[in-house]
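This part shows chain A:
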Amino acid sequence: MSQHPRHSAMLSISTSNSNLANAGADKQQPSQNVSTPTQSSSPGLRVPSNRKTIYDRHLNRSRTAELSRASFAFLFSEMVTYAQRRVTGIQDLEKRLNEQGYPLGLRLLDLLFYRTMSSSTSSSLSSSSTSSSPPNRPLRILPLLHLIHGPLWRLLFQRSADALEHSVSPETPNEYMITDNDPLVNTYISVPREMSMLNCAAFVAGIIEGVCDGCGFEAKVSAHNQPTEMWPGRTVFLLRFGDSVMEREKVLERAGVR
Partner candidate 1 sequence: MVVYSFYIFDRHAECIYKRRWLPRPTSISGKASRPTSEIPSSSNGVPPVFGQSDRTTDDDAKLIFGTVFSLRNMVRKLGGEDDSFVSYNTSQYKLHYYETPTNIKFVMLTDVKSPSMRVALQQIYINLFVEYGVLDSYPR
Partner candidate 2 sequence: MSTNDYLVLAGTFHGVHAITRTITPRIPVPSPPSSTSTTSYAFPNPGIPATGLEYLETEKFRLTCFQTLTGTKFLLFTDPLTTNIDVVMRKVYELYADYVMKNPFYQLEMPVRCEAFDRHLGGWLRGRT
């Protein structure tokens, strides 16, 4: 594993204990065990004295670890800049951000269950309003939404999402909305006026989509700006479940599965 200076810098960041949000630290961790990487003496990588890197750690160890908000902001800023290259429009850009988040959601789901299981005695993550411990994979839509609204949001941003709503329109019973008043990813981002439709939280929408797909719920998730006086960065994540999911939902409801 050759250490590119930038990558090594990222590793050293995720081992540092500066402040806030463990989101990035988790993103750096693959969900299965990785064989010990070759140790290199490149200047950016900080190898602990016992020669163990972040990959040798127990997955639960970085659960409460913190990551600098600034390093995440710069990393995300670069991700947006990268995604912006050769895009044809705002929708294309949002699609790319979504695609960057999607695999993260798939992997995060495993980590989430793993941690929820191993810490089900301590109530920190399993306090989802639906869960009777030990938690299972959600089968119905509502438990899934609660999983996203609560544990997933806490894993990523150390707080729950701000609202969870069902579409009131009878034509779109498959639409649900999760609201975040001030998304962490958008903290430092000002979208230029000519791109006012863009919301960089499309990345988070991609994560949600990955989590839904990972649970077997086919869904399309998009992020929309809904600023209020109080919360200028308020973002609504619109989840649109596929027809197959809605049909299964009806079957499961008749069968009394919760």
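Selection rule: all candidates are chains of the complex that A comes from, given by their letters.
Here, a residue touches a chain if its C-beta (ideal position, glycine included) is under 8 Å from a C-beta of that chain, and two chains touch if they have at least 3 such contacts; residues count from 1.
Values in this document were obtained by computation on a predicted structure and should not be read as measured data.
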item: Complex partner of chain A (touching, any copy) among 1 or 2; value: 2
item: Residues of chain A touching candidate 2 in the complex; value: 70, 73-74, 76-81, 84, 188-193, 195, 200, 232-233
